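Every protein chain but one is kept in place in this view of the complex.
For chain A:
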Amino acid sequence: MTTVLPEQGTDAEAQEFQRAFDTAVAADERIEPRDWMPDDYRATLVRQIAQHAHSEIIGMQPEANWITRAPSLRRKAILLAKVQDEAGHGLYLYSAAETLGVNREELLEKLHSGRQKYSSIFNYPTLTWADVGAIGWLVDGAAITNQVPLCRCSYGPYARAMVRVCKEESFHQRQGYELLLELSRGTEAQHAMAQDAVDRWWWPSLMMFGPPDDESAHSAQSMAWKIKRHSNDELRQRFVDICVPQAEALGLTLPDPDLRWDTESGHWEYGAIDWSEFKAVLRGHGPCNEQRLSQRRAAHESGAWVRAAASAYARKRQPTGARNATGPSPAAEQHVTAGSEGGRPDTDEGPRSREADPR
C-alpha cells in the first residue's frame, strides 16, 4: 500500500523514471502501486477511480428506492443482490484508489462536499418499477460499454477491479433486460410502464459517455496513458449499435425520431443530444442532485456514532503501547474501513466537469 517515490534527485534521474514509465505504458505493461508514475497520471487516476466509486455508492439510491416495493419476491431478491453488489463495487474501487496514496475517508469527504462528482445519470429519479429494468438494461449497459476497455487500463489495480465489476454488471444488465421483456409482454399497463421508462432513460444513458470528442479536454492525455482506450463518441456509437436491435427484440421503441441505419458507415445514426441538460445536471441542477447528496451525507452523519463506537472498542483492545502511538483521533475512522494509509498528500485537483462521466 505504501507508495515508493523516488528521492528528490537530479533531473537526469527524473527523466529516467519518466522514460521507464513511458516504455512500460507503450509496451502495454501494467503500472503497479509501487512503481514510479507521473504526478498527473496519479491525480487523474485518483479522480477517475474515486468518481467511479462514488457513482457505485450514489447509484444504490435510485434502485434501493424500489426494494421495499418490488412486485415479486424473485424480483426483490434480484434487486437486493444488485444493490449489494454495487456497495461491493464501491469497496473494490475505493481500495484501488487507496493504492494511489489517498484514503477512503478523504474521498468520501470530497463526495459529500461536492468537490468530487459521480455519474450524472444517478440524478434522475426512479418513478416506476420499470425504471429498475431500464437502469439495468440501459445504464448498466452503458457502464459496461465504458468499463470493458478499462479491464485493459494501464493501472493494474484499477484494471483488476474492473474485471470483477464487469462480470457482475453484465449479469445485472441481463436481468434488467429480462425485467423489461416481462413487462413489455405483460399487460397493457405493464407495457406502457416499460415504454415510459425507456423514453425517460434513453437520452440520459447516452450522456453517460461524456461530452463529444471535440469538447472532451482530458481524453487525449488519458488515451496516451492508456487509461482510456476509446473516445467518448466511439463508445457511445458502439452502445447505440447494440441497443437498437435489443429495443426491437424487447418490443419497445427508442425516443429518437432521427434514429436511422446508415448503410455507408454500418452504424445507427442518432439524433442530437441535449448537451445543455447534461451540463445543467453536472452543475448540480438535475432532478435529484440535492436529494442524492443529502441522503448520502445523512447516512454518513447519522452513522458517525457507530463508527466512533467501533473505533473506541478497537482501541480498548489494542496493546497499551500501540494505543498511545496511534492516538485517539486519526485512527478513529480508519478502524472501521480497515487499513487505509493516508501516506500521500492530496493529489486531486477537484472536479473537471468536462471529463467523461466516470461510471
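Keep in mind that, in the parts below, a contact is a pair of C-beta atoms (placed from the backbone, for glycine too) under 8 Å apart; a residue touches a chain by one contact, two chains touch by 3 or more; residues count from 1.
Assume contacts and distances are computed from a predicted model.
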Under which of the names "Cytochrome ubiquinol oxidase subunit I", "Na+/H+ antiporter subunit A", "Phenylacetic acid degradation protein" or "Sulfur dehydrogenase subunit SoxC" is the non-displayed chain listed in UniProt?
-> "Phenylacetic acid degradation protein"
Given A:Gln18, A:Gln84 or A:Thr253, the correct residue touching the omitted chain is A:Gln84
Residue of A:Phe21, A:Tyr94 or A:Tyr155 touching the missing chain in the full complex = A:Tyr94
Any idea which of A:Arg34, A:Arg69 or A:Arg115 touches the chain not displayed?
-> A:Arg69
For chain A, which residues reach the chain that was dropped from this view?
-> 57, 60-61, 64, 67-77, 80-81, 83-84, 87-88, 90-91, 94, 129, 179, 182-183, 186-187, 189-190, 295, 298-300, 302-314, 316, 336-338
